[in-house]
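Only one protein chain is missing from this complex, and each of the others stays in its spot.
When the chains are written out, they are named A and B in that same order, and each has its own residue count from 1.
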Amino acid sequence: MESYMNLSFVLLPKGMPGGDMAKPLLGRILGSGDFARSLATRLVYSGFQVVVGSRNPKRCAGLFPSAAEVTAQVDAVKKTNVIFVAVFREHYSTLCDLTDELAGKILVDVSNNTEINHHKESNAEYLASLFPACTVVKGFNVISAWTLQSGPRDGNKQVLICCDNQEAKRTVAEIAQVMGFTPLDMGSLSSACEIENIPLRLLPAWKIPVFLALGLFLCFYTYNFIRQVLHPYIWEQKNKFYKIPVEVVNSTLPCVAYVMLSLVYLPGVLAASFQLRYGTKYRRFPDWLDQWLQHRKQIGLLSFFCAALHAVYSLCLPMRRSHRYQLINAAVNGQSHARKTDAWIEEEVWRMEIYVSFGIMALGLLSLLAITSLPSIANSLNWREFSFIQSTLGFIALVVSTLHTLTFGWTKAFDENQYKFYLPPSYTLTLLVPCTVILAKIFFYLPCIHQRLRRIRNGWEKGRYVKFTLPSATGEYSSGESSSNV
Amino acid sequence: MESYMNLSFVLLPKGMPGGDMAKPLLGRILGSGDFARSLATRLVYSGFQVVVGSRNPKRCAGLFPSAAEVTAQVDAVKKTNVIFVAVFREHYSTLCDLTDELAGKILVDVSNNTEINHHKESNAEYLASLFPACTVVKGFNVISAWTLQSGPRDGNKQVLICCDNQEAKRTVAEIAQVMGFTPLDMGSLSSACEIENIPLRLLPAWKIPVFLALGLFLCFYTYNFIRQVLHPYIWEQKNKFYKIPVEVVNSTLPCVAYVMLSLVYLPGVLAASFQLRYGTKYRRFPDWLDQWLQHRKQIGLLSFFCAALHAVYSLCLPMRRSHRYQLINAAVNGQSHARKTDAWIEEEVWRMEIYVSFGIMALGLLSLLAITSLPSIANSLNWREFSFIQSTLGFIALVVSTLHTLTFGWTKAFDENQYKFYLPPSYTLTLLVPCTVILAKIFFYLPCIHQRLRRIRNGWEKGRYVKFTLPSATGEYSSGESSSNV
Partner (left out) sequence: MESYMNLSFVLLPKGMPGGDMAKPLLGRILGSGDFARSLATRLVYSGFQVVVGSRNPKRCAGLFPSAAEVTAQVDAVKKTNVIFVAVFREHYSTLCDLTDELAGKILVDVSNNTEINHHKESNAEYLASLFPACTVVKGFNVISAWTLQSGPRDGNKQVLICCDNQEAKRTVAEIAQVMGFTPLDMGSLSSACEIENIPLRLLPAWKIPVFLALGLFLCFYTYNFIRQVLHPYIWEQKNKFYKIPVEVVNSTLPCVAYVMLSLVYLPGVLAASFQLRYGTKYRRFPDWLDQWLQHRKQIGLLSFFCAALHAVYSLCLPMRRSHRYQLINAAVNGQSHARKTDAWIEEEVWRMEIYVSFGIMALGLLSLLAITSLPSIANSLNWREFSFIQSTLGFIALVVSTLHTLTFGWTKAFDENQYKFYLPPSYTLTLLVPCTVILAKIFFYLPCIHQRLRRIRNGWEKGRYVKFTLPSATGEYSSGESSSNV
């Protein structure tokens, strides 16, 4: 009698001896739409004996895999205690005829909504209120119909599950596992709302960083437009409007990339200052700082995207007609004036060789950071490696970018002619935040400050009596996560 | 008596009380080749007590991990009911001496073939026919010996399993799980042929798209060669053959990239027309359209690859000697003729600034599409995010590419001199398919058409009596997958 596998019990027909192991698992589905069909296909493939309950079995039969039996709803729910409900929320009430047959069974709600927080209570909780005698488990809604049908070889394999009853949750989790998916426990049925919102989200973590980048782009673009196009037009009557599509964009992109990169490291500096100020790591950061710390990855990737576009734009410069015409004119005029036979200006040559060189280095470092942000690579790194690349290499990239900016600017900041409409060159503006970050980082590495920070991150608190050098019975990985902030 | 874990039963030596949990799991292998060795290593590592049955135990002993016992085949199969068969198909018949000992046991066929569909029946089915008293399970053949030996930390973790007996399949699935792999149920033993073919496949999904790209490349290359090299040679006796390696290639690549990108969106348009024509989504698409819909990802990635190569080729243009010599000649001649002191042509400048700018934008968008096609990123997106990027952003990329092409062409299409051998400039040819796609998309967004499409995708059918506004008891995710086609 002990010779059964644990899944058999919950899924085998009731009254069937557990020892009869050749009996297939039972998959019961209410509903005959697309998702029901995909679910039936997957269950048949995973060796389940599938019965689909439909209001109109005859019309639907042809749409399901031939191994699945399509029957009336009341017949479909009889023989098992786990039933998938693949019905619109609007039609949950039509199932009320089955209340008696469903009593005591596990209903798996696989539904999705069309809008975030469309209804006050989640579909799963609504279903639970309609069938108080049943146990409702929310799950499978995050799996697309396509993944269901083709099997979990591609596509996301995680099935988020929540339920108030641990036993029912584990049963459904095991069905998900037999189907080749990875169940992930999301707690009680009150999480159903969160689970139902997941398939409706549209890159929520990217919203703020993208608007930040667009805002910075607009500001710097206007600033550069005024200095590079409007000023020569008003003061010298020179038509430089051809600079709008490429050259002004190419002056703006590095500003955005550089400021965004420094904004990746600024919240870490603020967090460290906060910890130093209050002498503890147990005080919560303000919400805006918490939010900022969580968006660093997205800000960094947008910074890399702008830097890469800047590189492509820069490389395009000598390809353009305007560059060609200017060169020819310079050569022709150089000859006709006949005064200057050597165009060579040693200082300009050096300036450009150096800043191009720093620019390529910064781009190379940033591309390493971007590559290690890919989920499949980030997951294969341990914390120390990830922190070395994102924190140490990233900070070096910031320093090299600063050198790129400084050598690009050279002595322009001290040249009166560069102040168009009294506006300083845009590169001087961008230096503000990055230099603050770099100076703060240097400050935090002063021995006295560094040691205090380290002690705080190991759990030390200002004004608390400390018996041991390290607090007793305390987990030890505190330094890890938090030091990555700085 | 209830104190055993489910795995213990099937793997523990027979007659051993289930409650004795300290007993190790038993791993039995027939065969002593490379795969047998890797399997033994992994089983030993996962805590199995391994016995290897070899025809020549003495010679093989040194090649196996020391914790594995190497013995005669007849001794190895005695004590357990799951046996891995790691023997060439050619030598299955040599196992027939063991028929009595193997009766009633589960044989795991791990073999691979050297050619696709080499034999009429799969190895696993052949083994099953030799040992009718055994249950044959196919599995582990998709795992490389290297992954087996080093553990599933890197490499594909999925073990595809098929078997006619559900119990045996689950037993082997659990062994795979204990070894750290993810079992995936592939149905009955008749799937063995498919599973055995998987390790022999060579990028099947890429074959048609790659040949398509090569075909398009050849056509456009010939066309451009005739217009850019042959025509000046025949009509003006000008030697432009130096254009063959770089310039003609660089005129061809954008044509291929642009046409391929439009071919990603054309099948969606065709599918929508098909649905509109027949007024239902339940009618199957013709096979060629189904195939096409499934290859869109590969076609899109090849389009991006061509576009990226086009960018690199274009950026290389000003670096070449030929460009340098032409510039110097232009400057020198401009001076000597002394008529034209200003080379500047405002229209040409604007044309180039604008099309370079559109080109960079299109490349930026395409690179976002390519990055989100990486499996690890695609898996972390929900359906709405994936559809937004691949469908919406991708279509914007097609529109920007069209603007890039149109501004590149400028007025050339209306210039008689551009019609070499009466052949129009190649860019005009490439506009055909993309413009069709864009116009069709606009057509589908007309309110009346859009609503009809939406209703069809929600399950509505032409000529069917519809009781509810939305069909009753129907799953609800229909719009998702199908609307991504358009």
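A few points about this structure:
Assume a residue touches a chain if its C-beta (ideal position, glycine included) is under 8 Å from a C-beta of that chain, and two chains touch if they have at least 3 such contacts.
Here the structure is a predicted model, which means the values were calculated and not measured.
Remark: the omitted chain is touched by one listed residue; of A:165, A:190 or A:418 this is A:165. Of the options A:133, A:377 or A:432, the residue whose C-beta touches the omitted chain is A:377. Here one chain is not drawn; of A:233, A:350 or A:421, the residue touching it is A:350.
Interface note for the absent chain: among A:179, A:212, A:331 or A:453, the touching residue is A:331. Listed for chain A, the residues touching the missing chain in the whole complex are 1-2, 4, 6, 9, 18, 154, 158, 165-167, 169-171, 182-187, 282, 311, 314-315, 317-318, 327-328, 330-332, 334-335, 341-346, 348-354, 356-357, 360, 363-364, 374-385, 388, 459, 470-478, 480-481. Although one chain is not displayed, its contacts with chain B can still be listed: residues 2-3, 5-7, 21-25, 30-37, 39, 44-47, 54-56, 63, 73, 86-88, 90-91, 94, 110-112, 142, 144-146, 151-157, 178-180, 198-203, 242-246, 249, 305, 309, 312-313, 315-316, 318-325, 327-329, 331-333, 335-336, 374-376, 379-380.
FYI, only the chains that are shown with their structure count from here on.
Our note on geometry: chain A versus chain B, Cα centroid distance of 24 Å, whole angstroms.
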